[in-house]
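Note that one protein chain of the assembly has been removed; the remaining protein chains are unaltered in position.
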Amino acid sequence: MGEAAPIGSRAAPASARAGIAVPGLIFGILAGLPLAALVAPENYLLDLGTRIMIFAIAAVALDLVVGYGALVSFGHAAFIGLGAYAVGILAAHGIGEMLVSLPTALAAAILFALATGAVSLRTRGVYFIMITLAFSQMVFFTASSLAPYGGDDGLTIAARNTLLGIPLFKYPRVLYYVALAALAGTFFLCRAIVASRFGRVLRGAKENATRMATLGFKVYRFQLMAYAISGGLCGLAGFLLANANDFVSPAYMSWQRSGELIIMVLLGGIGTLYGAIIGAASYLLIEEFLSRTTEYWQVMFGPFLVLVVLFGRGGLVGLFARLTGNRHG
Amino acid sequence: MSLVFVQILNGLQLGVLLFLIAAGLTLVFGVMDLINLAHGVQYMLGAYLAVAFYGLAGSFLLALVLALAATLGFALALEVLVFRRLYGRDHLDQLMATFGIILFLDQGVKLVWGAAPLSLPIPDALSGSVTLMSGLLYPVWRLVIIASGLAVAAGLYVLVGHTRVGMLVRAGAANAALVSALGVNIRRLFMLVFGCGAMLAGFAGVMIAPILSVEPGMGDTILILAFVVIVIGGIGSIRGAFVAALMIGLVDTLGRSFAVDILRLFMGPSPARTVGPALASMLIYVLMAVVLYLRPAGLFPAAGR
Partner (left out) sequence: MAEPVLRLEHVRKSFGGLVVIDDLSLDVAAGELHAIIGPNGAGKTTLINQISGLIKPDAGRIVFAGRDVTALPAHARAAAGLARSFQVTSILPGFSALENVALAVQARSGSSLRIFGRAADEAELNEPALAALGEVGLAPRAHVTAAHLSHGEKRALELAIALAMAPKLLLLDEPMAGTGREETGRLVGLLRQLKGRFPMVLVEHDMTAVFALADRISVLIYGRVLASGTPQQVRADPKVAAAYLGDEME
């Protein structure tokens, strides 16, 4: 039974099926999208799809710590930004080789996660939320003041990353499939983590941290490691984002972005991992289509979010489960 | 020297403003355990309503009163429709719902009033500058803001510390379930706390409108500052909010004014100009991190937290 499925009293066979069927469906659609692009405005669909998958990576990474570890980080956008800026700054100095940029992006995000996590994880509840916010604001302001790298206005990237000199990312289709592979890797990695011994300790700490301590677990260490993994995966998303947009800006790390990430996870259904992908896709698709209808789409989107919270427990995944009559724990 | 004094006054003014906003935020959080991201839009709404009523009434005082009344009405409507259902819910759910309200209102005011910044004129009698020391002129209106903020603080101190209602609020901040079990109409208490908090934020918005430009999203930046204030001050504590607000107001203002100059003592003028503003913006967050490290529950945590 998939540990990523919602917890029920006995592993309801339906949720076990969901744990396999839903991701299967998602990745099937994503893999097939570029074929649909053959009949539709090609680049538009590919770009949209790539963007959705990039944020899905970040959302899944966030779900790992929020949904399974009860660590509500309000500063996760900072990791995306760090990954993106690693690419941007290296590019500004003429370094466009992926084999340099990618590890740098990951390292930047992971190191920042370790450093800030070491401090933040000593706090609980709303204090944790605030301190993660504070750290991301620090990165935000630092980036805004980096005049040589665009400051407030951001930095354009002349050319996307190359692999051993080959300009692979120049082709939207290649970038799309790389993003898809990254998303698949992220998803299955997080799923393995959740089902593992490590994941069990993390989930146990979410339920009852005191009990975990009296069993002999040094909870802090597990949470820090999960936080670092989550940050690193967001750094990966940032790397892809910089390449997809040919542009990096401090806005990537604003607190509003961090808030949006949380919304994506909640919208889809927290604590399921595939819910995060659905949430990211839904959020971005709604934004994309509503904003074409009217400039004031947020006037509708805002109340929609409120309604989802008030009446849609468990996000879209939960809604679907209720509609199809699954037993929900 | 006089420049320092002016900046200290500016810092106090910002501090007082932050206190007005943070007071409502910390009470709502302390008593109802509700993270209200939408508190910043109450502030923004106060400003917009004041501009709108001024356009109709022509008098600042009238605009102020009407704006406060409208803010209160709107807040109570929101409480009944949305917030009432958020009490007791997970903080995450509260974050998302209130985030939705921010989106709705930020765009809503743009729809109603347009995206261009609006302004509100200072009442004539209070629009000049006053000489505080030789060679030091300071706008009267800013002094009015400081004075009114301190007056509100004093009023809150009396209200919360020395009246029966205040006692209920303080008890509620420590243990809402217990207060309810004692037979107090907790629903009405919550509405009272929520309404007052919103009015204070709206009041801040009205008072600052003549100085800042009134535009969509003006509540967002100040909201983050307000959260920093209540976290440093201790959630649920008005006294903590007051101390922390003044501290943040001063640190932020003085930091921004003098960071570059101070840094220039240690490094060249050019790096100082680059690093200075960034460091100044970060200062309050560094302060918060330090405070949380030393006192994980803030400076004056409400008893029972």
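The letters A and B name the chains in turn, as written, and every chain counts its residues from 1.
Just so it is clear, contacts are C-beta pairs under 8 Å (C-beta built on N, C-alpha and C of every residue); 3 or more make two chains touch, one makes a residue touch a chain.
Only a predicted model underlies this, so the values are computations on that prediction, with no experimental measurement involved.
**Student:** I'd like to know which visible chains would be in contact with the absent chain if the whole complex were considered.
**Tutor:** Per the contact definition above, the missing chain touches A.
**Student:** Per the definition of touch given earlier, which of A:Ala192, A:Leu285 or A:Leu307 contacts the omitted chain?
**Tutor:** Of all options in A:Ala192, A:Leu285 or A:Leu307, contact with the hidden chain holds for A:Ala192.
**Student:** Tell me which residue among A:Ala92, A:Val174 or A:Met225 touches the hidden chain in the full complex.
**Tutor:** Result: among the candidates, A:Met225 touches the missing chain.
**Student:** Going by the contact rule already stated, which one of A:Pro34, A:Gly204 or A:Gly312 would touch the omitted chain in the full complex?
**Tutor:** From the options A:Pro34, A:Gly204 or A:Gly312, the contact with the absent chain belongs to A:Gly204.
**Student:** Touching the absent chain: which residues on chain A qualify?
**Tutor:** 1, 3, 7-10, 192-193, 195-201, 203-204, 207-208, 210-219, 222, 225, 229, 329
Quick note on the criterion: only the chains that are shown with their structure count from here on.
**Student:** Determine the centre-to-centre distance between chain A and chain B, using the mean Cα coordinates as centres, and give it in whole Å.
**Tutor:** 32
**Student:** Can you name the residues of chain B that touch chain A in the complex?
**Tutor:** The touching residues are 29, 35, 37, 82, 85-86, 89, 91-93, 95-97, 99-108, 110-111, 220, 224, 227-228, 231, 235, 274-275, 277-278, 281-282, 285-286, 288-289, 292-293, 296-298.
**Student:** Can you list the residues on chain A that touch chain B in the complex?
**Tutor:** Touching chain B from chain A are residues 66, 72, 74, 119, 122-127, 129-131, 133-135, 137-138, 141-142, 144-147, 255-256, 259, 262-263, 266-267, 270, 296-299, 301-306, 308-310.
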